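Before we start, here is the structure in question, set down as structure tokens.
One protein chain is absent from this view; the other protein chains keep their places.
Up next is subunit A:
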Amino acid sequence: MIRARFSRTAAVGVTLALGLSLAACGGGGSSSGGDGEFHVLVYGDATNKVEKRIVETFNKTSKVKAVLDTVPGADYQKKLQTVISTPKAPDVFFNWGGGSIQPFVKSNLLLPLDDLIAKNPELKSNFLPSVFNTAEVDGKAYGVPMRGTQPVLLFSNKKVLADAGATTPKTWDELLDAVKKIKAKGVTPIALGGADQWPTLMWFEYLYDRVAGPDLFKNALAGDKAAWESAESRKALAMIKELVDAGAFGTNYDSVKYTDNGSPALLSTGKAGFELMGSWAYSTQQELNPDFAAKDLGYTGFPTVEGGKGDPADIVGNTNNFYSVLKKTKHADAIGEFLKLMYSDEFVKAQLAIGNLPTTTNTAKFLDASDNPDYLKYQFDLVDKATSFQLSWNQAYPPAADAPMMQAIQQFFNGSMDADAFIKAMQALSAK
């Protein structure tokens, strides 16, 4: 087949047409052409105040100035994809590591950080390895952690558990037992925001890890399609099915969202006993239901599965967010200096102050002074001791796989797709 190249102008034209405002009115001066400054593009949310502060600190001493540009969260990935190959691209940008930067690496847009790390080994050694590794592609480092880690934990309403005579489950069988007891009380055992789809995914991530160990997914991601067909894969699926069929999630979970506070409200009002959720659920509850968070909110790791290969210490979730650097930047050395601030004491303290848990080696010494020392220490130990910290599947795969994967997850979970169809759907995902 003849593969001709379309002109760049046509490409830009189509960007304008398709992306409408995304491309057209994107970020005013977000151009790296300026002398003596580089642009940092971040996901717009409450954490931006820390990023602003760090940029100010950097600009006090540096000759080359950093300029912070924020994009509202929901549009971030779309905006990034649209500008990154244009002259308006930033020099440094926020990402989730893994699959989120893989297409950029393949298009040869990103700067491997190995040279910067060779000059200053602390850029790597000052971070927890299970987190730092997430932003490595083909053995090269492409990102430096820049926010907090978010492992997935099993949250519970202690009062509901006590009323039903259930205990915090350490094993899968204990979880099934607790589900049975809570259900007998007429309460939905586990809250699930199935309409968001990614909360459902968390159950798959943990069960696959506990049953088959972290390698099954790693192999599948590397292109080994047979992994999805293995006996262990089928066993994990059967266990999910068992839990759903036992009524653990009730029947209307696919109409409930986490993002509009639907499922957190179930947990806090005692209409559900458990919720499997990222560590951010703690601050969500603190904000929405401070009394509940202080008195009855319990948290623990995912139960172990007897006979499973996965280490009970393994965790899944969002390892951290990362700063990656574009190859075309003119200020690589200044950016190297900027990235050093991501393990500074000031950075760690500022992140802890807003409830984020940084993954630097110096984090531990500041935990005592934080607002929720017990919770943060629990998490930090969990991440520090984890033999495997699996990045959420939808972020480990490139963006192209996101929608088809989520649809398959939801359909298997609610029974509209059987195990064979699910395996086929996962095999059809493009890992490239």
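Some observations on this one:
FYI, a residue touches a chain if its C-beta (ideal position, glycine included) is under 8 Å from a C-beta of that chain, and two chains touch if they have at least 3 such contacts; residues count from 1.
FYI, contacts and distances are computed from a predicted model.
The UniProt record for the undisplayed chain lists the protein name "Sugar ABC transporter permease", from the options "Fe-S cluster assembly ATPase SufC", "SDR family NAD(P)-dependent oxidoreductase", "Sugar ABC transporter permease" or "Alpha/beta hydrolase-fold protein". Only one of the listed residues, A:V64, A:L109, A:A313 or A:A419, touches the absent chain: A:L109. The chain not shown here is touched by just one of A:G97, A:P169, A:G194 or A:P214, and that residue is A:G194. Although one chain is not drawn, the whole complex shows that of A:S255, A:N362 or A:T387 it is A:S255 that touches it. Contact with the chain not shown here comes from a single listed residue; of A:S85, A:Q286 or A:S344, that residue is A:S85.
Considering the complete assembly, subunit A touches the hidden chain via residues 1-6, 8, 10-11, 13-15, 17-18, 78, 81-82, 84-85, 103-104, 107, 109, 194-195, 197, 250-257, 260, 262, 265-266, 271, 399-404, 407-408, 410-411, 414, 416-417.
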